[in-house]
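Got a structure here, written out as structure tokens. Questions coming.
Of the protein chains in this complex, all but one are displayed in their positions.
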Amino acid sequence: QDGKTVIAVSIPAATHGWTGGVVYHAEQAEQEIEAAFPDIDVVLKTSPSATAQVSALEDLTASQEIAALVILPFTSEELTGPVEQVKAGGTFITVVDRGLTDPSIQDLYVAGNNIAVGANTAEYLAEQLGGEGEIVVLRGIPTVIDDERIQGFTEVIDGTNIKILDIQYANWNQDEAFTLMQDYLAKYPHIDAVWANDDDMLLGVLEAIEQSGRTEIRYALGGNGMKDIIEKVMANDPVTPISTPYPPSMIKTAIYMTAAQFHGQAPVRGTVLLDAPLITPENAEQFYFPDSPF
Amino acid sequence: MPSLDKPREAPPTLRAEDLGKTYGPITVLSGVTLDIRAGEVHAIIGENGAGKSTLMKLLSGHVRPSAGRLVMDGQPVAFEDAVAAETAGIALVHQEILLAADLTVAENLFLGREITRGLTVDDRAMNRRAAEVLASIGAAARPGDLVRDLPLAQRQLVQIARALLDPRKLVILDEPTAVLANAEVEALMDIVRRLREAGVAVLYISHRLEEVEALADRITVLRDGQMIGTYPAASLTQRAMAELMVGRELAMLYPPKRPAPTGAPLLEVTGLSVGHGAQAGSFEVRPGEVLGIGGMIGSGRTELFEGLMGLRPARADRVVLNGRPIGRRSVAAWRDAGLVYLTEDRKGRGLLLEQRLAPNLTLLALDQVHRSFVLDRSGEAAALDVAVRDYDIRVRTVHLDAGQLSGGNQQKLLLAKVMMSYPSVVIIDEPTRGIDIGNKSQIYDFIDRLVRAGKACIVISSELPELVGLSDRVLVMRGGRLVAEFTGEEITDANVVYAAAGGRNDT
Amino acid sequence: MSITSAQVAARDRSWPIRWSDAGPFIALAVILVLGALVNPSFLSETNVLNVVTRSAFVAIIAIGATFVISSGGLDLSVGSMMAFVTGIMIMIMNALAPSLGSGAILVGGAAALVVGALCGAANGLIVTVGRIEPFIVTLGTMGIFRALITFMTDGGSLPIDRGLRDAYRPVYFGSVLGVPIPILISLVVILLGAFLLYRTKYGRRCAAVGANPEVARFSGVPVARVQTLAYVIQGLCVAVAAICYVPRLGAATPTTGQLWELQVITAVVIGGTALRGGKGRIWGTVAGALILEAIANLMVLSDLVSEYLVAAVQGVIIIVAMLVHRFTK
Partner (left out) sequence: MSITSAQVAARDRSWPIRWSDAGPFIALAVILVLGALVNPSFLSETNVLNVVTRSAFVAIIAIGATFVISSGGLDLSVGSMMAFVTGIMIMIMNALAPSLGSGAILVGGAAALVVGALCGAANGLIVTVGRIEPFIVTLGTMGIFRALITFMTDGGSLPIDRGLRDAYRPVYFGSVLGVPIPILISLVVILLGAFLLYRTKYGRRCAAVGANPEVARFSGVPVARVQTLAYVIQGLCVAVAAICYVPRLGAATPTTGQLWELQVITAVVIGGTALRGGKGRIWGTVAGALILEAIANLMVLSDLVSEYLVAAVQGVIIIVAMLVHRFTK
């Protein structure tokens, strides 16, 4: 490709808010980098499933020489082998968000921490509720991310007197979260707090609570730092006073760090762990991207 | 009559004792006791809906009897299903064509009893055997043809071939000739005679009494689901048969001919060509006239008129109905202009077999039962009552799907359906296919009254006597072209056959 | 003979419900009873209203699907189409909100109906003029609509203008004499659907086309037009559902309406409409939609099932319901 350095970016297709954010930031990065460094070509590919992502990797490597691969793997196990194949061709590997089962494959790892998303929220909630109360939880699509968040959350909650009344899947879907919350409300006459492990779902939850007119619910928390929720945090909303960042912009960070080494800078290697600090009214500004779709 | 002289001690091939069938509260057949002997042709006759087809289905295991029992070769039998009966040597050729349209002729013939070699099916052997059987009954269909592409008559022959593929003890033919024309009928009658000589018992149902007279050794008459009796064929004339069936004296079969029509043509067609071939045809029909269309099977009559109706690609130089040129030809446009077409394929194109009688009746002329955007359902029910009466549709209840009517009654329902729109020209393709003799004369009367009222009727028929007895003028088709025209005294069996067969030097 | 049949015909009219058609209603009743046993709050007024209101979307779309299916077609694109219509509607409303105020809602709603009808017409024309299996056509347009909404939302969400929200909210959350508005709207759609299918020329032709297109053609029925119109009706129903849906969550997202096509078709089939076409059961469809929503609700209200297995239990219940219906007939 005209002697340009190719950086391939492989990410999940935009199927819900968060992945939508990832695609948005990746496209931003592509435009900015290509404008800034004319000799770098960023090739962005989205895939709707793990299988498709493996296929995309094969296609990317079959059709051109790629200098670097930035990948946000669908799942760890399924993508480990294929990424290893790419690595074998001498490509620089940057893994984002979800680690591969064999960490020695990656040159650079930019990661969010899903366990921390769950755990930090749980700790906040436990503190606010004084260590007791009855809560309900909405989880996403059965995948590793979802699993880790729930794991982080329940581990902390198990150490308190808080009782998790119910956990059900709402598929990271506002609509299903609305429905599920309606049902929770019908089922449990008293609920102290709700945790939806993603802000997309939290929107549905809030609608359902508002519609029911129930007032005993003290907290409805989410995660991921969606901009609508951050707006609430900034406005000191009593029911949703915090969120946890799991910024889709991490993909942009990773692409920039990968691109940097092709421009004179020494290759960046190692691990960049993004923590999941609580987003509070005080620091909300720095997590707010009004132009992002997420 | 060899069968009548048979010694008593030879048990009949199949004996029905006090057989009956009820569907829910409806009794369609009761108290039928009947012997069918080896080497005889046993005809079953009766009006439409008398229960003939039902009886045949009972005898061949397609339907379980509600009462009575079967005795085969002296042993009581109860067939689990049609296959059990077939294994026992009884084959039924259905009145309604039962073939898988997506499969080839050979595949249909051997369905369920494929010839195999090792693990694989032996197509060569099956095709060879199929070709033999088809040739033996004079069928033009080839083993490799898709049934979907075959005309009705050929499908019927394939069904018959299927029944004759294996040696049989009893072959049941339920109106096998309804869709056949003369040549094929002759061939079939030969086959029946050969079967009789080979000691096979044949049950034969037909509304064409001349066939019955020519073939049958004994005749059983059914009326309203009851057995009237079994008679030696020699003792019955056609007229006597008809009267036994109907239970009353019959009027003349064909109405007297009308005076020659004089008015301006109601329908004028110039330069009609259908499909790819150059099949340009021109004809007209006047008020008060019955125009007969004759020809061999596959001579293109159906094709020509389906083309006229806009049901298949066709071109025409000029089409005028009631003095007004017709631009776009479609069934709906024709209906509104006052012309309707009654298809020969009542099962595939005529009736919605799984729907009730009323929606079937009114489908073509929904406007008649339609007031300010709403279907007038009581009007529809009333129309059905009228149709049941006017067309003498024999049903024990109107709670039936169209498919549950007997074949002849389906035909009458179809006739009632196309007449719902009060057309001035009616094209009827095979008007009396499967209609019993009593009803035939009713339908002929009906056509007569229609044209006497100043309407016109085009009758496409493969039944020569019908064509001759009914028409004021006959056009004959051959190879997709109109080749001859006869009027008045010229309309004779001989003339029509000669004109129709003129090009058939291939047989 | 004719006397008897006339009498019978009279009785026929006074007894319009066939026993076999009662299946879905019996199934629904059984589920209600079971539900009440499992958790008494199942029959609480709030819960019942919630469930019925929720099922309004699927029911409205399924009314359209009843037409498509009974005319011998199939529409897999309804879920994505609904998302797409929702997206267009929100964009129009947001664009007009500054100038028209809450009048933008009316214009947006009208636009949604037009867009829905056009989407349906596209499906219908490709199926009929192109003579391609509806399954393939609507699978294709399903991908197309889904991609378009993803594109329109940039993969994120497309919220409705804050200023319109309050004016629009009642369409989902409001009620008249205690009956939530979505239920009223779906009642109107259902009654219109039943009228159209059972009492008009068009409905007759629809069923005839589905039962045997050849017979319909020979009876002067414009087969392609009837089928296309069924898809247009489907599109309109989708648009109505979209109009009720937007105020519920106030945004269109790429997941809006995902997999609804399966729910819709299931509702139609459970309701007694045969997938091969030829007969449609509007009220059965409604019962089907209620059954699906009631089962989902019961899964949450009962404590019997692991969260992982909810889908399995739902599948089993549906199959068992169909089996019971089959064998009690």
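Letters A, B and C mark the chains in the order given here, with residues in each chain numbered from 1 onward.
The criterion applied here is as follows: a contact is a pair of C-beta atoms (placed from the backbone, for glycine too) under 8 Å apart; a residue touches a chain by one contact, two chains touch by 3 or more.
Because the structure is a prediction, the values reported are computed rather than measured.
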**OP:** Counting contacts across the entire complex, name the shown chains the missing chain touches.
**Re:** A, B, C
Original post:
Looking at the whole complex, which of B:Ala100, B:Ala234 or B:Val374 touches the chain that is not displayed?
Top reply: B:Ala100
Original post:
Which of these touches the unseen chain: A:Lys45, A:Lys187 or A:Lys232?
Top reply: A:Lys45
Subject >> Option from A:Val23, A:Leu69, A:Val137 or A:Leu221 whose C-beta touches the chain left out >> reply: A:Val23
**OP:** Kindly note down the residues of chain B that lie in touch with the hidden chain.
**Re:** 62, 81-83, 86, 98-103, 107-108, 111-114, 116, 119-121, 140-142, 144-145, 296, 298-300, 479-480, 504, 506-507
Subject >> Those residues of chain C which, in the complete complex, touch the missing chain >> reply: 126, 130-133, 135-137, 139-144, 146-148, 150-151, 154-155, 262, 265-266, 269-270, 274-276, 306, 308-316, 318-319, 322-323, 326
Subject >> Contact footprint on chain A, counting only the chain that is left out >> reply: 13-14, 23, 27, 43-46, 48-52, 54-56, 58-60, 62-64, 74-82, 101, 139, 141-144, 146-147, 150
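Here, only the chains that are shown with their structure count from here on.
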Subject >> Farthest chain relative to chain A (centres taken as mean CA coordinates) >> reply: B
Subject >> Chain occupying the middle, per Cα centroid >> reply: C
Original post:
If you average the CA atoms of chain A and of chain C, how far apart do the two points sit, in angstrom?
Top reply: 34
**OP:** Give, as an integer number of Å, the spacing between the C-alpha centres of chain B and chain A.
**Re:** 72
